[in-house]
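Here is the structure we will look at, set down as structure tokens.
Apart from one protein chain that is not included, each protein chain of the complex appears where it belongs.
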Amino acid sequence: MPTLSLTIWAAAVIVGTAMLSFVGRPIGTRKSIARLRDMTVTGALGYSLLIVTIYQAAALYFGPGATFFKWAVHGVIGFGLAGYLFQQLGRHVGTKATKKLFRSMPVTAALGILLIITYAFVAIFADFIAPYGQAEIFKDANLLPGGNPEMGGNPAHILGTDQIGRDILSRLIYGAQNTVGIAFVTTLLAFFIGISLGFLAATIGGVLDQVLSRIVDMLMSIPQLIFALLLMTIATAWFGSEKGMVTLFMILIIAVLDSTRVFRLSRAVGMNIVVMDFFEAAKLRGEKLSYLIFSEITPNAFAPLLAEFGLRFCFVFLTIASLSFLGIGIQPPLADWGTMVRDLSQFIAYAPFPVVGPLTASLPLMAAGAIALLTVAVNFVVDWMLHRASGLKE
Amino acid sequence: MSSSELLVKIRDLQIDGIADETRSRIINNVDLDLHRGEVLGLIGESGAGKSTLGLAAMGFTRDGCEIVGGSVEFDGIDLVGATPDVRRQLLGKRIAYVAQSAAASFNPAHKIINQHAEAPLFHGMSSRAEAEADAIDLYSRLRLPNPDEIGFRYPHQVSGGQLQRAMTAMAMSCRPDLIIFDEPTTALDVTTQIEVLVAIREIVEQFQTAAIYITHDLAVVAQMADRVKVLLRGDEVEEADTRTMLQSPREEYTKSLWAVRSFERPQKPLAAKTATPVISLRNVTAAYGNNDPVVRDVSFDIHEGRTVAVVGESGSGKSTTARCITGLLPPRTGEIAFQNQVLPADYRNRSVEQLRQVQMIYQMADTALNPRKKIGEIIGRPVEFYLGLKGAEKRRRVEKLLEQIELEPSEFINRLPSELSGGQKQRIGIARALAAEPKFIICDEVTSALDQLVAEGILKLLTNLQEEMKLSYMLITHDLSTVKAIADEVVVMKDGRIVEAGPKDEMFTPPHHEYTDLLLSSVPEMDPDWLDELLKQRGADNLGDAAVSKM
Partner (left out) sequence: MNNVAMIISKRLGLGVLTMFMVSVIIFLAVNMLPGDFAQALLGQSATPEAVAAIRKDLGLDKPFYTRYFDWLVGVLQFDFGTSFAKANFSSYGGTSAAANFGTVADQIAPRFANTLFLAGVTAAIAVPLSLTIGVLAALYRYSIFDRIANISTLTSISSPEFFVAYVLILLLAVLSPVFPSLSNIHDGMDFATKLQKTMLPALTLTLVVTAHMMRMTRAAIINLLASPYIEMARLKGLSPFRIIVFHALPNALAPIINVIALNLAYLITGVVVVEVVFVYPGVGQLFVDSVKIRDIPVVQACCLVFAAAYISLNLLADVMSILSNPRLRLPK
């Protein structure tokens, strides 16, 4: 049966492709159909496949079952709509400058900004939003999500409780504060170290530049996650009993390791500015080093470094989440998404159960998805910023 | 085939450019006719749409451009509505293109001759052996050295002027009916340019090829074209045959373009022997790192109120000399004196007062101004730094400076450099130098990136400021018409050495050192017969690099 339908679809694709790419040709030379006429076979193949895919997806969506697929469709449409509405809002409300900004913004970037604002809001006001504390332990452990008592839930814990009886919803919300907050602080630190050294190397050059660059080369020749794990082993060996110190060391370790990449970029950006004539003019005027760095380099390096900040934040955020997932990052009792994914992972096997199955199986994916969604959001915004920067150069 | 047969017929062409989702018209209802065997010159300033029109004659538009109206016919074939297949049949085979930068337009990964043979092979015109034999024949017709061997090199192994001729040969490979030359000599030195011009003209005549020659240089177009069409911001200004156009242009715009070359400030008398020079270089030799010196034993003086032009081709060491004066590159031996006081070699050891006296104006106004600072800040900083003025006093001084460079203070003081035109930016660069109230200013190719009309304005401004403030200029340039316009003395450099030096009037009357002679004679003039006469005088083998290598 599946072989048969596959054959039918393959035939449909081939026929569609042939129709689009060849039948269109002799239609004429009018401009409106020139696109169809000049379409290549590969292009036509792509369109045929797209049509088939859309048809298949629709069939799956309107058919029975496939709960996760329906959720995914709702998710994509919902996020798309939210992004579109936010973009429209931005275009009509606000100052002239922000309106102009929103007009040049694609929906993905608008959605990204909306999501970042939401995450920031949840992170800052976690204490007020979360129904319970992050370390609060209730006597009912392993409550199922859904809040229906007949199905093993409890309306007080809408997403259920974990193995030792902590409210999962509250921990998800606090996770925003801890995971995002720590990643943000780490990135800030990495930027502070990387930019100051990078600009110094670019402006002063010579021996300082050589020494710093060689050290950075060396640090970068060990894969970052591996190096972080090694250093974390040492940190836990020293401070294993004090969870707070371990988290602090993690911040320091990742900040230093990540600052190498910031150093490279800010040095390169700085080098580009240092060879410009306006910088030479300032140098020949007899300006001091501090003026050169803060007044001539920094304002011009702002845009590329802001985009880099977004990318570095994603990277740091993912590294911390991975470390926590491996059990060596943010330490309990702080709620953290990476750790939660690991703790809740066995719930995935519940997926085939009727009614409560899908929601239960989603729990680890919610924590992991929370990480993914924020990085996607930041990447959408950065992508737009980079595109804009490259467009303005022409 | 009769020579009057129409080859290219463009009617009412409109092309839009799309950038940042805003459309702008690049070509505005332009007509163009080109007959077989005829050379049409397209001239205009930057942004006039010359290249876009030239490419449109091939039925080609760059990414971001779109033909929105009108028709382009090549030998009766409609190119606007043609399918890509039809267009590909013509390109390379019957229409060829020669780009501005040959170094960038040759694929670095393949040998020159393979790229040459590509079009004839692809279009099924000849076998590989035939195409290669033909390439070698074309190379020798174009007077390339070692024609048997040069094609088997990679592009990076061949010099710029030779590459440009190899590209002309490549365009000829299918013996096309039409070649588009898009500023083929703009990036070359004058002595190299002349070789390429001669080669192009000969080969076009030999094969009776029609050509569209795009350039901003009027003197070049006068040598190359039968007819000339003038463009201004996408509009046609006028069209006539070359001689008529040069002798009696009808439109005001064309007349003003022609007049640019006649600006000339009279030469001042030489300074008295006893006068103290503002800047004197004494036996300066300089090098980058441990390499061979790029400036060798250079000495000259610059006196108060005088302009000394340092001329030479790229790599002659003129900019390095300027870097020695500013202290960016401390010379290996020799010294630089300001009013007979020796300056410390490294700028970091100079006092603020010494730094103030030597200012610089740069070639690329785009990179010379910090793009994140307002004009008021850019000019205000040296005012504050050197003169210690603050607040209202500083503002008044900045406004005064803006008036001096003929820009309205209230309008410009709060703008960013990106909101200014090229000429305005260059004026801001001048104002920043003036703000230090220096005695001496280095002008490094200040007009070479500007259109001719704008450049003339800048030169006049520099002259007026010199009169007002008794400034001394060191003018670094490769453009001899600039030298003619404002210099008092000329220093000719080649390979890091001074070849000849003296007052301007003497330099422009023979006899000279043979290099100076070659340099001066290579500058195209507006006379359409100039190239023919030069060829008669010197002979085709005694031009450009060939002549230099004989010295």
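What to note about this one:
Each chain carries a letter (A and B) given by its place in the written order, and its residues are counted from 1.
Convention: contacts are C-beta pairs under 8 Å (C-beta built on N, C-alpha and C of every residue); 3 or more make two chains touch, one makes a residue touch a chain.
Please read all numbers here as calculations on a predicted model, not as lab measurements.
The missing chain, though absent from the display, is touched by one residue of A:Ala156, A:Val275 or A:Ile348; that residue is A:Ile348. Taking the complete complex into account, B:Ser101 is the one of B:Gln14, B:Ser71, B:Ser101 or B:Ser448 that touches the chain left out.
Although one chain is not drawn, the whole complex shows that of B:Ala119, B:Ile136, B:Ala169 or B:Leu543 it is B:Ala119 that touches it. Interface residues of subunit B facing the missing partner chain: 58, 60, 62-63, 87-93, 96-97, 99, 101, 104-110, 118-119, 122-123, 154, 156-157.
Residues of subunit A in touch with the missing chain: 40, 42-43, 46, 50, 68, 108, 217-218, 221-227, 229-234, 236-238, 314, 318, 321-322, 325-328, 338, 341-342, 345, 348-349, 351-352, 361, 364-365, 368-369, 371-372, 375-376, 378-380, 383.
Following the convention adopted for this analysis, only the chains that are shown with their structure count from here on.
Of all the residues in subunit A, the ones that touch subunit B in their complex are 29, 31, 34, 37-38, 104, 276-278, 280-287, 296, 299-300, 302, 391, 394.
Residues 19-21, 81-84, 326-328, 347, 350, 352, 355, 358, 360, 362, 364, 367-373, 381-382, 385-386, 432, 436 of subunit B are the ones that touch subunit A when the two sit in their complex.
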